[in-house]
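These notes concern the structure reproduced below.
All protein chains but one are shown in place.
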Amino acid sequence: MESANELLTILPVIIIGTAGLLVMMVDAFTENSRTAYWITVLFSAIGLAVSVNSLFGPTGTSFYNMIAYGGTAAFGAVLVMTGTLFSVMLTREYLEKTGRHIAEVYSMMLFATFGMLVLVQSNNLVTLFLGIETMSISLYVLAGLVKDEKKGVEAALKYFLLGAFSTGFLLYGIALLYGASGSTFLVDIAATDEKGLIYWAGVALLLVGFFFKVSAVPFHMWTPDVYQGAPTTITAFMATASKAAGFVAFILVLSRALPDVRAEWSDVIWLFAIFTMVIGNILALVQDNVKRMLAYSSIAHAGYVLIGFAAATGAAYSAILFYLFAYTLMNVGAFGIVAYYEWNKGLDFTEIKNYAGLGYQQPLMGVLMSVFLFSMVGIPPFAGFIGKYRVFAAAIDEGLISLVIVGVLASAASVYYYIRVLVYLYMKEDEGAQVTLVKPGMLYSVTLVILAVLTLYFGINPGSLTDLLLSFKDAAY
Amino acid sequence: MLEQYLPVLILVELAIILAIAFILLSRLLGPNRPASNKLGAYESGMDPIGQARDRYSVSFYIIAMEFIVFDLEVIFIYPWAVRYQEFGEGTLWAMMLFIFILFLGLIYTLKKGSFDWDTEHTATRKPRL
Partner (left out) sequence: MELYWFLGLSAVLFTIGVIGVLTRKNAIVIFMSAELMLNSVNLSLVSFSAQLGDVHGQILVFFALCVAAAEAAVGLAIIIAIYRNNLTVDVSKIHLLRW
């Protein structure tokens, strides 16, 4: 009976894995992408419900301590499943309208989600490595989904080459930490007494590997290319679920494996946070392509999250988790609307100049875009504001005043490029080619409305979620 | 000192003698009917004469990739099989699950026609986008 209980601790992983295989078989035998879609939505929804339920369950470790469940790991699963469910729901209509609807998309998305779930639950460097790689390899495929579109395949190539490169660093870091501590379990690494060259080299390489995966400057080069080239709803998936999973795993590694050298890595992350915020925001300012702008903005958001890592207290970690949740909601939403504009063919609707005057044509889409962009700026009463505020507050408590000042200035600068989209949508005259926007499908609009409502709800009423996240403190750290 | 290599020497000699004997015997006893087909590449092999940088059919690469992936399952099965007595029967089902998942992968590749060498067939199949 013991092993059956252990299986329950990874229930979301099992559900998603089964769904992935099922969708693969549906694709092999019927090639019916509608069926594949509904199976995916159903199982993702079940997975989300199960992981939300496990938030309130016990915490502990299972499978010979390979897996941690409950607490931060459970919330990581919630983040991943939220990102997956909503991007899957947007994917069908986008791909159908652009004529690329294939059932493989869903099995690859589910396998990527499988990797992310393993990643957020890992309690050992081996499971961590496998989770990251399952996720990454599926994402390489997803980026190059459309075989005959040059940009997409180019994005896949760049993602793949740099991903393989960063895997080398990550694995080398794991190997050296294993050599220094004699174990791959996170808690055993924390208990290392001898901290020689091997140990520090291992820590440094592990950090580099993670910086690649969460696209911190200067390891961000792949992000804009991949986010621009990949199909838009897939970009939403990559930008939210995989980012969130990477950050949650980063929390687990830093808080469980390296707590006693906190002073050292916190200084390093301080530096990277500043670089990431400043460079991400500056480069976002000069973009004319909306997808690329959102990619740089996601780098900037990674910078804000890194502020929380520099603070590295329980409060900061809970703030990061909240920030990631808000980030997931608003980014899936924003990419979803870009995807909607994109399927109205005729113009390249990822270029900002083609957005002129579109806000009035489909008022609902315009309003939703405003909600998501205002939330990204960090304007109350949206969830993005609460997330940013809580991360900054946690950093101030730790005395990182200069870091917070840079953060606030950077987000002030970010107002320009977010509002610029809205200026084009509402205040520019539509010149030249008149485009009549097609009405989005019912489910598509409903998905986006749900995202906007959640963004608003957690902006106005964050209390219950933040209390829950703060209660993890004892369990996870 | 060198005496211990005597068996090797004997083996080498035997090999040479046998090889020469076979060639001579087949020359002397076998029928000799030359035909142009006999000079071609064996079975599905490629013509060995020509540019080394020709483009090969992509099917070779697909088979190679699938070989790599399915080949590597053995590195998990082998250590498990060696220590099976200690691991107990429960691990048998875990390994069955592992192989079952790989089997699903095999069914998928079969159904998607990656083992179809008949180019005419693959060309007329409807494009899947």
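Just so it is clear, A and B label the chains in written order, and each chain counts residues from 1 on its own.
Just so we're on the same page, a contact is a pair of C-beta atoms (placed from the backbone, for glycine too) under 8 Å apart; a residue touches a chain by one contact, two chains touch by 3 or more.
It should be emphasised that the depicted structure is a prediction, and the values quoted were computed from it without experimental measurement.
Touch with the chain that is not drawn comes from one residue among A:Ile174, A:Val203, A:Val421 or A:Val435, which is A:Ile174.
The chain that is not drawn here is touched, among residues A:Leu21, A:Leu48, A:Leu110 or A:Ile137, by A:Ile137. In the full complex, chain B makes contact with the omitted chain through residues 58, 61, 65-66, 68-69, 71-72, 75-76, 79.
Although one chain is hidden here, its contacts on chain A can still be listed: residues 125-126, 129-130, 133, 137, 140-141, 144, 147-148, 150-151, 153-158, 160-161, 164-165, 167-169, 171-172, 174-176, 178-179, 182-184, 198, 224-225, 228-229, 283, 286.
Basically, only the chains that are shown with their structure count from here on.
Annotation: 43 Å between the Cα-based centres of chain A and chain B.
Those residues of chain B that touch chain A in the shared complex are 90, 101, 104-105, 107-108, 111-112, 128-129. Partner chain B is touched in their complex by these residues of chain A: 3, 21, 24-25, 27-29, 31, 99-100, 102, 146, 148.
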